[in-house]
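The complex is shown incomplete by one protein chain, all other protein chains being positioned as in the whole.
Letters are used for the chains, namely A and B, taken in the order the chains are written, and counting of residues starts over at 1 for each.
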Amino acid sequence: MTVIDDVSNVPAPDAALAPLLEVRDLHVEFHTRDGIAKAVNGVNYSVSAGETLAVLGESGSGKSVSAQAVMGILDMPPARIPKGEIFFQGRDMLKMSGEERRKIRGRKIAMIFQDALSSLNPVLSVGYQLGEMYRVHQGLSRKAAKAKSIELMDRVRIPAARERVNDYPHQFSGGMRQRIMIAMALALEPELIIADEPTTALDVTVQAQVMELLAELQREYNMGLILITHDLGVVADVADKIAVMYAGRIVEDAPVHDIYARPAHPYTKGLLQSIPRLDQKGQELYAIKGLPPNLTRIPAGCAFNPRCPMAQDICRTDVPPLHPVGTARGSACHFWKETLGD
Amino acid sequence: MGRYVIRRLLQMVPVFIGTTLLIFVMVYGLGDPVAAMFGDRTPDPATAAQIRHDLHLNDPLIQQYWIYMSGIFHGDFGKASTGQPVSELLKSAYPVTLKLTIVAFVIEAVIGVALGLFAGMRRGRFLDTGVLAITLLVVSIPTFVTGYVLQYLVGVKWGIVKPSVGDGAPFNQLIMPGLVLAGVSLAYVARLTRTSVAENSRADYLRTAVAKGLPRRRVITNHMLRNSLIPVVTFLGTDIGNLMAGALVTERIFNIHGVGYQVYQGIVHNNPPTVVGFVTVLVIVFLVANLLVDLLYAVLDPRIRYA
Partner (left out) sequence: MPENTDAAILDGVPPTTQDGTALPQDTRDKARSLWTDAWYDLRRNPVFYISSLVILFLVFISIWPGAIAHTDPLQCDLINSQNGPSGGHWFGFDQQGCDVYSRTVHGARNSVEVGLLSTVGVALLGSVLGGLAGYFGGWLDAILSRVSDIFFGIPILLGGVVFLSAFKGGSVSIVSTFIILLGWPQLARIARGAVITAKEQDYVLAAKALGAGHGRLLLRHIAPNALAPVIVWSTIALGTFISLEATLSFLGVGLKPPAVSWGIDISSASEQIRNAPHMLLFPAGALSITVLAFILLGDAVRDALDPKLR
């Protein structure tokens, strides 16, 4: 076996400590009219303090659903978690009471959502919505909470915070609204932030600013960050490691630079090839053929087999395990060596 | 907000003029009030001419409207066929209908919103299906049918309450008429609340509120309820006018001497000043209620205020 991760430069988290968050064999399913949709089918990942994990995947890959399971905000029913463990600071959150989990939300784990306009309450001022964090979790008075909110808006560099604290979400621009979402997540200085497509709804120039701000604050507070995205471009600059999801499974899991240099799964490879590149001007852009599977009818064997250019008979019958590729990565492909090789 | 109030007040002026003019035209322009007054008899030409003169019926319609409206602003609504000033009839009838409307409004708001909330928060369950079916039934059965059936069963057959309302219309006697009057609106309120709750409970901002670690009670009251009730409040406000108009039917069933009774008398006895006077006041009440609702709406939903 070749050693392939010799180039990896993961900032090694404190080895003495267990990871901040560890998800083990998580399964989530939804009971729908068309049957049981298996959204997450045995996912494992971990994040340590100060580390950024990017979870990458198309719509319906289960990346958002697994994050919502971690956050504890899935609607159950229709959702169900038949199997799995989610350890946060060494305790399995799935075994906690509802009240215990609520106290973790916002205080220890916070979430940033994709569409800030719909994710903020349209009829309450941003100051009220920010201040709510302090009033509920720390019992501050209305006035003290407002002062803290202004401070918070300054932190995420919203101009004229003092004047704008009583404004409503629709009065802010898209970028400013996403800053408010970030401020809200940051309010109680949580240990872990889950950002679900935080920049997808924004203009490209604003995207970079928001991402920078997020990365900077993460370093400052030494928080763990799970960045959920379908955009490979966003990931490269900020993530330490990447988990690529397909049909509810992690198909490849690696330090960020390894993946870009040498993908070990045909799906990852396809994703990378479908990014337009300046040096390939004039050539036809690669596209992965077919569509993601219907989650109520996931194909037997490797879920990716109907779309895979390398599929053999074994792919249609056997589910590939996550083969270790070197020390810090894994690929759920029967032919990971071949994929790496060519 | 100040500019919104002023704009809204200015908008009300043409609507007020248009609406009252429309009613005026319907009564004085479409029919012949003098011929109507005499019914099947042919009036004595001299008397008819005198009445025409007194009621300014020989002037152009728009001028008649002007005379009438300036009279109203001085509290002069003309005279009923009995010779009584319409303003006195108004004074005696309006408090009764107002009471009935208040009873109906409270029933509509409290029961309607409560049913809608329970149904909306337990969508697809037994209670929800039950509320949907019953409200549909209530909407389908015309008010005058439910009115008579309830009056017959509860008032006559079982003798639980008095089948008709006595003088002065005390509140306790108005409960059954109020319920009948509120019926259809109550069903609408329940359905509207249910839809609104259902829509809001899957809204992204509610997920945010949960993710913030707010207690469930706070998520429901401060975020979901507040947002869900905005359209309900709007409906309730505009429905005040409909309730007062609906009193036409309810007051007849339960023999309540309020606005509905007077308007009905005015129609039966062909007395235009009574009809126009009562209806004009109703329209004013309706418009003012709508205005207040719009202002309340702006207070509740900042997106309107800054639009």
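Please note the rule applied: a residue touches a chain if its C-beta (ideal position, glycine included) is under 8 Å from a C-beta of that chain, and two chains touch if they have at least 3 such contacts.
Being a predicted model, the structure only gives us computed values, none of them experimental.
Considering the whole complex, the residue from B:Leu127, B:Val154 or B:Ile267 that touches the absent chain is B:Ile267.
Taking the complete complex into account, B:Leu136 is the one of B:Leu136, B:Ile175 or B:Val299 that touches the chain left out.
When you scan A:Pro78, A:Gly233 or A:Gly341 for touch with the missing chain, the hit is A:Pro78. Where subunit B meets the chain that is not shown, the touching residues are 11, 14-16, 18-19, 22-23, 26-27, 30-31, 36, 136-137, 139-145, 148-149, 151-152, 156, 195, 198-199, 202, 241-242, 244-246, 248-249, 252-253, 263-264, 267-268, 275-276, 279, 282-283, 286-287, 290.
By definition in this document, only the chains that are shown with their structure count from here on.
Those residues of subunit B whose C-beta lies close enough to touch subunit A in the complex are 203-205, 207-216, 218, 222-223, 226-227, 230, 300-303, 306.
Subunit A meets subunit B in the complex at residues 71, 73, 102-107, 110-111, 113, 115, 118-125, 132-133, 136-137, 168, 170-171, 184.
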